[in-house]
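With one protein chain removed, the remaining protein chains of the complex are shown where they sit.
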Amino acid sequence: MSSPPVPPLPDQGKDCLLYGYRLRSVVPLPSLPVMPEGGVPDLSLRRGRVPEQLAGAVWASPFVEIGGDGSVLVRIPGIVAFLIRDGGCLTLDENSNAETSTIETFLFSAVAGAILHQRGVLPLHASCVMVGDVAVAMAGVSGRGKSTLAGALSMCGHDVVTDDVCPVDFRDGKAMVIPGPPRVRLWPDAAGLLGLSHAGLETGRPNHPKRVLAARGADVGPKRLGAVIRLDIDRRLDTPVLYRLTGPTAITPIEELVYRARLGRRLGRRVGLFRDLVRLATIVPIYQLVRPEEGVDPSRLADLVVSALCDNGKEKAGG
Amino acid sequence: MTWHSEQITAAIDGEVIVMGMIRGQYVGLDDIGSVLWKLLEQPQTIRQLCDELGLRYQGNSDTILADVTAFLEDLRSIDLIEVVDAGSTR
């Protein structure tokens, strides 16, 4: 059960920044910020042989397998495949003809999730923008409107920190968000809600209906997390409501707050994720924003998000 | 009954959250549940727990017994507490 050999690292080329890590890649990744030359890369992306299946896989699904050594295979059959080892050694299937936009789409989602879990970093399932000098993370499973809300806030002038995958690093008693690619993935209806022309936006995977809003990004440094806002939908409501969560409800269900929590647990992060979330809840206020399913102007939700940060500031000033 | 050996306990805003380390099952407890949980760090019988609650909260003893029994059964069913000496807990 030998894993395929690691191809040599490209010694040339520009490094780019992926979720706070210096990535040296043989394939162009135009959505990522370019790093100054001279540093030692944290991550490498090379082309090489990627097996059809992982020998001795401890878990397998149609798209993802986990090897006994904690390596992760992400494969979209016939399109693209990545092997992720040791939290930073990425191999892109040498037989894949996938376009750059397809490579980026999966690199920034499932592959990034695998890297962060392998490295023991907490990835919130959240889109994140700057409000004043702090970052606010809007969290929830797919379909809750994270990206739409981030898009709405972006159009109000808030810098986008990351979309969908939101790595959090704990430093000096603070929770810091590590910025991701400053782009927001939108369905056509969400683009419409934001008043954007579907045709005017970039595509992700060729011919796929999802579109990419290239937003103004924050600078590349870590940002202090000022609040987490968990998004929920309740058809019974007529108008959106925002309230503070306290106690264990702030971080449960864990699966709704962490990006691919089950993958993390299978990579040995069961206790680590629990501890990180408890720590997060003791440092950062966590809110719930519940909206009716339809008929809410995204800018109204954006105002509520901003108001959470302002209330939080008052609380701190008062106490 | 007492804490299962394979669990991890934390508190958020004074309320307890417990996770089993084998399967990752977890439960958040309210204030009374948190009190019971802290007592369960040492082995307790149902009667001891009921007596303790009776001292702290008003309530009829039958209601307390029913609530404590249901609470323990819930935690036991997801392996967050275990029976250490069946004879002394029933």
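Going by the order they are written in, the chains are A and B; count residues from 1 in each one.
As a convention for this text, contacts are C-beta pairs under 8 Å (C-beta built on N, C-alpha and C of every residue); 3 or more make two chains touch, one makes a residue touch a chain.
In this section, contacts and distances are computed from a predicted model.
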{"item": "Protein name, per the UniProt record, of whichever chain is missing from view (\"ArsR family transcriptional regulator\", \"Sulfotransferase domain-containing protein\", \"ABC transporter nucleotide binding/ATPase protein (Peptide)\" or \"Phosphonate C-P lyase system protein PhnH\")", "value": "\"Sulfotransferase domain-containing protein\""}
{"item": "Displayed chains contacting the withheld chain", "value": "A"}
{"item": "Contact residue for the chain not shown (choose from A:54, A:74, A:184 or A:250)", "value": "A:74"}
{"item": "Residue among A:14, A:216 or A:262 that touches the chain left out of view", "value": "A:262"}
{"item": "Given A:16, A:32, A:110 or A:250, the one touching the chain that is not displayed", "value": "A:110"}
{"item": "In chain A, positions touching the absent partner", "value": "61-64, 74, 76-77, 105-106, 109-110, 113, 141-143, 164, 185, 187, 189, 204-205, 208-210, 234-236, 255, 260-263, 292-295"}
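Here is the rule we go by: only the chains that are shown with their structure count from here on.
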{"item": "Geometric centre distance via CA averages, chain B-chain A, whole Å", "value": "37"}
{"item": "In the complex, chain A residues that touch chain B", "value": "246-252, 254, 265, 270-271, 274-275, 278, 281-282"}
{"item": "Parts of chain B lying in touch with chain A, wherever the complex brings them together", "value": "8, 10, 12-17, 19, 21, 24, 26-30"}
